[in-house]
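With one protein chain removed, the remaining protein chains of the complex are shown where they sit.
What follows is chain A.
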Amino acid sequence: MSTYVYGIVRADGAPDPATLTGVGEPPAEVRLVRGGDLAAAVSTAPEGLRPKRRDLGAHQEVLVELARHGAVLPMRFGAVAEDDSEVAAELERSAGHYAGLLDRLADRVEVNVKAAHVEEAALRTVLAEDEELRAANEELRAAGGGSTAERMAFGERVSDALAERRERDAETVVRPLSEHAESVVLGPPVGGCLANVSLLVHRDRLDEVHRAVAALQQEKGGLMEIRLNGPLPPYSFVTPPGQAVG
């Protein structure tokens, strides 16, 4: 029976796993596997586990619950060990690395901020900034829209201008928010967002980060939509054994 792994915690601070709801349908029971001073929250891996919304949600919720009780090292979704003993062996083998990470992440949470342009506002902005683009737009409009090739060529220029604008605006989001974080990791531009930034934040500074994001949203007005998610388990701030704790 293979073992699904959610995350690693200190054995002494771990909550009662019976309160947790695992992946699978019906949800698997969550239990703790101990190895030295550490414990991993695990459950029996369901047959044919796939990244369904329910399972991704369960993975996340187990980690959120663990994080309420203390530092947690979240696994990436889908980690499966051969059995419990393999998990225990890994906890002991890399105990120093995991303990170091748990120390570093104590009382810290991840806050993820995604900022995206409001499309229409961004289009207006790039047209307003670029006279040639504006003229090309007028030309096409006058031609009743233009041919498909013309529209494509124009659209590509607009797309490039938007990409350039995203790049320029990213810094104006990341820089002010970084001031409130101990560590910053930039993620990929999922959903076409212009900034996807994860902040490692001390719990005591969470309100401060919320206020900073609200202020930024205020400042950016209708040009951007900025969304904050957190506090989250520190997905972006865990490194595998063999790499520096960070």
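Simple rule for what comes next: a contact is a pair of C-beta atoms (placed from the backbone, for glycine too) under 8 Å apart; a residue touches a chain by one contact, two chains touch by 3 or more; residues count from 1.
The rule we apply is simple: contacts and distances are computed from a predicted model.
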{"item": "Complex member absent from the view - protein name from UniProt, among \"Dimethyl sulfoxide reductase anchor subunit\", \"Urea ABC transporter ATP-binding protein UrtD\", \"Adenosylcobinamide kinase\" or \"Gas vesicle protein A\"", "value": "\"Gas vesicle protein A\""}
{"item": "Omitted-chain contact residue, chosen from A:A99, A:V184 or A:L232", "value": "A:L232"}
{"item": "Residue ranges of chain A at the interface with the undisplayed chain", "value": "2, 5, 7-8, 45, 49-54, 56-57, 59-61, 64-65, 67-69, 73-81, 86, 90, 94, 109-110, 112, 114, 116-121, 123-125, 127-129, 134, 137, 140-141, 144-146, 148, 151-156, 158-159, 162-163, 185, 187-193, 196, 198, 203, 206, 221-223, 225, 227, 229-232, 235-236, 238-241"}
